[in-house]
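Structure first, commentary second.
Complex shown without one protein chain; remaining protein chains in place.
Chain lettering (A and B) follows the sequence in which the chains are written, and residue indices restart at 1 in each chain.
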Amino acid sequence: MAVSVLARDELRWQAAQERVTIDRSCRGPVLAFCATALFWLLVGSFLALVASTKLHSPYFLTGSPTWTFGRVRMAHLQAVALGWSSLAAMAACLWLMCRLARVELVYPRMLYLACTLWNLATALAVIGILLGDGTSVEWLDAPTYSHPFFVAGVGLVTAWVVATFRRRREQHVYVTQWYILAAVFWFPWLYTVATLMIFWTPATGVIQPIVNWWFNHNFLGLWLTPIGVGIAYYIIPKILGRPIHSYYLSITGFWTLALFYSWAGMHHLIGGPIPAWLATASTVGSMMMFIPVIAVAINHHMTMIGHFHRLKYSPALRFTVFGAIAYTAVSFQGSIESLKDFSEVAHFTHYTVGHAHLGVYGFLAMILFGLYYYMIPRLTGREWYSSKLIRLHFWCSAIGITLYFTALSIGGWWQGRMLNNPNVPFANIVMYVQPYLALRTVAGILMTIGHIAFATLFVINIAGWGRHRSSGPTLFSQPPLPLSSPWPGATNIIGTPSTHL
Amino acid sequence: MNNHHDDQDDNVNTSRDSKRSLLLEINSSEAADDERDTIQRMLDVLAREHAEPRDGFEPVPFGVAAIFGALLAWGGYYLGTNSADFRPDVYDRSDLQQISVAQNTIGLPDPDPQTVAELMKIGEQKYAAICASCHQPNGQGNPAQGIPPLDGSEWVVGDQASPARLARILLYGLTGSITVKGRVYNGQMPAQGNVLKDYEIASVITYIRNSWSNSADKNRPPAITATTIKAARAANGSRKTNGTQPYTVSELLQIPIDYVDAGDKQNIETPKKS
Partner (left out) sequence: MDRGMILFVGVLLTFTSSWLGLVLFPFWQLQNQPTFQAESEDEPYPRPLQGLAWIGMKVYQKNGCMYCHSQQIRSERFGNWWEEPTGIMRTGSDIRRGWGYRRNVSRDYIYDNPTMLGTMRTGPDLANIGNRYSSAWQHIHTYNPRAINSWSIMPSFAYLYRKERVVGARSEKALPLGREWTVRPGYRWRPNPQEWLTILQHHGDQIKERFLLEVGPPTFDWNQPDGQNLLLDYWLTTPEEGWQILPTDEAEALVAYLLSLRKAEYPLPEAKE
C-alpha cells in the first residue's frame, strides 16, 4: 500500500511539475492579454458612467461633440465587448488550451503581435468613435479602418489555438477545449462576413440589419458564451477536485448550442420589416436554447452539489458559480423574451439593456473575474494581496449587477407597456423611466468601485508586491483544517493546509 | 516528511531529487522573494492543486431528455405554422390572425360617442398624445414656430369655425399662411386622416372647442361627431389623407360657414365666440 501511494504521489508530482512549466511558459503572453483587458474594463466602466448619467441628467458634459451620448455609448460598447471581454476571453483560450492539452505555450511572439493588433484596433475604435467616425451599426460601431486589425488579431489567435491543439500531449479532449476551438473558429468567420456585407460591399436595405443581428447575437453566443461556459467547465471541477457530472450532457450541451444559438439572432428584429419566417426561425432557435442551457446547468449543479460550502472560501469559485447561475437565468429570460408576446413589450426598451448586461456582466464578466483570481497567482507566483479587496470587488459587482438588472427590468417592462398604449403621452414614459435610469447609474458606480479594487489587486500582484504563493491562497475566510486529504492515509505526506483552492 | 522517505528505496530518492531540483528552480526564479520557505510549503503549493478536470459519465436523466424532445417537437410545429411558406413578402406570421386580440379589433365597430363628455374624454387623451407637442397643453401654440393657438381662435370657436372646415383641417392638413387672432402663421399642419379614426378626430375637435377659454358646445349636443368626419371624407372622395394634399386657407374660405356635408346631421348653429 505504501508503494502504490508513492506511485500516485509520483504521478501527482509529475503533473504538478508539468503545470509549473506550462504556467511559466504562458506567463508573458497571457498576462499581456489580461492586463490590457483590464485596462479596457476601466475605460469601458468610465464611459458607461458618463453615458448612464447623461440619460437622467442630460446637461452632464453637454456641449462637446466628443462626449455626446450617442458616441459615448458606441465607445463604451467597443471598450467592454471588443476590449475587455474579447481580450480576457483570448487570455482564457491561451491558458486553458495549454493547460488542457498539457503543452507549453509556443510562438509567444505571435501572441504578442496578436495582442498588440487587437489593442490597437480597440484603441482606434474607441478614439475614432469619440472623434466622430462611429458607424451606427450595433456592435460594429468601430470605424472601418479598425477592421483589418481586428481580423488580423483574432486570426493569429485562432491559428495559434489550432497549432497548439495539434501539438497536444493529452489525448483526451476535454469539454472546455471543444468550446475554445469552436469559438476561435466561428468568430473570425462571423466578423469577416458581417463586415464585408455591411461595410465593404454593403448589402441593400434591410439585409444589413439582418446580417448585423446575426453577427451581434453570434458574437455573444458563439464567441463570448462558449468561452465563458468553457471556463466554468474548467474552474468548477478543478477547484472541487470532482469530475463533471455527465459527459453525455456535455456533448448534448455543446452540439445543441452550436446548432441553435446561431439561429437566434433575428429575435432582435421581431416586429420589424423582415419576412415573417426569419422572425419565426429565430424564435424557434431561441426557445431551443433551453436544451443546452439546461444541460450545462445540470452539469454544473450536480458537480457542485454537496460542496456549496466551498463558496464561502474560494473567490475564484464564488465568482464562477455566480456567473454560471447568471448564465442559466439570463438564457431562460432570453428564450422567453423571444416569444412574440414578450417581445412586443420588451422590444425597444431598457428591459433589453438589463438583459444584455446580465449576460455580458453577470455571466461573462463574473466568470472572467473568477478565472483571473485562479489563474494570475499561478502565472506570477504571487498570491492576491488583500482578501478584503477581493471581498469588496465581489460584493460591489454582485450587488451592482443585481441592482442594474432589477432596476432596468422593472422600468423597462413598464416602459414597454406604456409605449404600447398610444393614449399615454410620450412625456409620461420618459419621466416614468428616469428614476430607474438613475438607479442604473448607482449600480454602475458600485460596479466601477469593484473594478478599481480588482485593478488594484492586479497591479499589486503583477508588480510582485503580493505574498508568495507558498503562504497559502488568498481566501475570503479560512476554512477549517484539514479540509480534505489528497488520498487515504496520507495526512502527513503533503501536510497542511491541504486546501485545494 | 523526511522521516517517511528515509526508509524508502531509490524510487523515492529520485523523486526527492526531482523535487529538490524543482525547488531550486523555483527558488532561484523568485529572486526578489524575502521569504525563504520551507520545502514543506513549496511542495504544498504545487500539490494542493487538483489534477486537470475530467468527465464523469452519469446518464442523461429521462425527464430531461423528455423535456428536450418536447421542446424540439414544439419548435418544429411552431416553425411549420408560422413561416408563411418562407415567403419574403409576408411580414406577419400567420398565427397573428388567430390571436383573440386581433379579432377584437377586426370586425368590431368603432365607438360613436354622442355626448360632449364622452367626446372630451377621448379627445383629451388624443390631444395630449398627438397635438399638445405643437399646440401646447394650454392651447397657446407657439408663434415663434408658426403654430397658432387654439384657445380663443376664430377658426376653432369663432366666426371662421364650422364643422366642415374643422373636419377638413384635421383630415387633410393645412398649409400656407393663416391669420389667427390678428397674427399671421406660416406653419404646416400635418394631416391626421390616416392616423386617427373618425370618432377620434371628432373627439379632438370637441375637446379643443370646449377647453381652456373655449366653450362652444356648452349646454348643447356636440356639433361634431364621427358622422361629421365621415361625411367630410365622403364629400372629398379621392383626396388623400396622408398629408400630400393639404388644404389651404383660401380653399377653406370657399366653404361657406353654414355649409354642411351630405350625411351630417342638421343641428348646426353658427358657433359663437365663447
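As a working rule, a residue touches a chain if its C-beta (ideal position, glycine included) is under 8 Å from a C-beta of that chain, and two chains touch if they have at least 3 such contacts.
What you see is a predicted model, and the numbers here were worked out from it, not measured in a lab.
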| item | value |
| --- | --- |
| Omitted-chain contact residue, chosen from A:Gly83, A:Pro108, A:Gly153 or A:Pro209 | A:Pro209 |
| Options A:Pro29, A:Pro108 or A:Gly265, residue touching the unrepresented chain | A:Gly265 |
| Candidate in contact with the missing chain, chosen from A:Arg8, A:Arg109 or A:His172 | A:His172 |
| For subunit B, the residues touching the chain missing from this view | 88-92, 96, 99-102, 104-105, 108, 111, 113, 118, 121-122, 125, 129-130, 133-134, 144-146, 187-188, 190, 192, 194-196, 242-243 |
| Touching residues (missing chain, whole complex) on subunit A | 54-56, 58-59, 62-65, 68-71, 73-74, 132-138, 141, 165-166, 171-173, 178, 181-182, 185-186, 189, 193, 197-198, 202-211, 214, 218, 222, 251, 255, 258-259, 262-263, 265-266, 268-269, 271-275, 278, 281-282, 344, 347-350, 352-353, 417, 419-423, 426-427, 430-431, 434 |
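Note that only the chains that are shown with their structure count from here on.
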| item | value |
| --- | --- |
| Whole-Å gap between the CA centroids of subunit A and subunit B | 32 |
| Contacting residues of subunit A [partner subunit B, same complex] | 6, 9-10, 12-13, 15-17, 19-20, 99-100, 102, 170, 172, 174-176, 233-234, 237-250, 252, 273-277, 279-281, 283-284, 287-288, 290-291, 294-295, 298, 302-303, 340, 378, 381, 422-426, 464, 468-473, 486, 492-495, 497-501 |
| Subunit B to subunit A touching residues, read off their complex | 1, 4, 8, 11-12, 15, 18-19, 22, 26, 29-30, 32-33, 35, 37, 40-61, 64, 67-68, 71-72, 74-75, 78-79, 82-96, 125-126, 128-129, 132 |
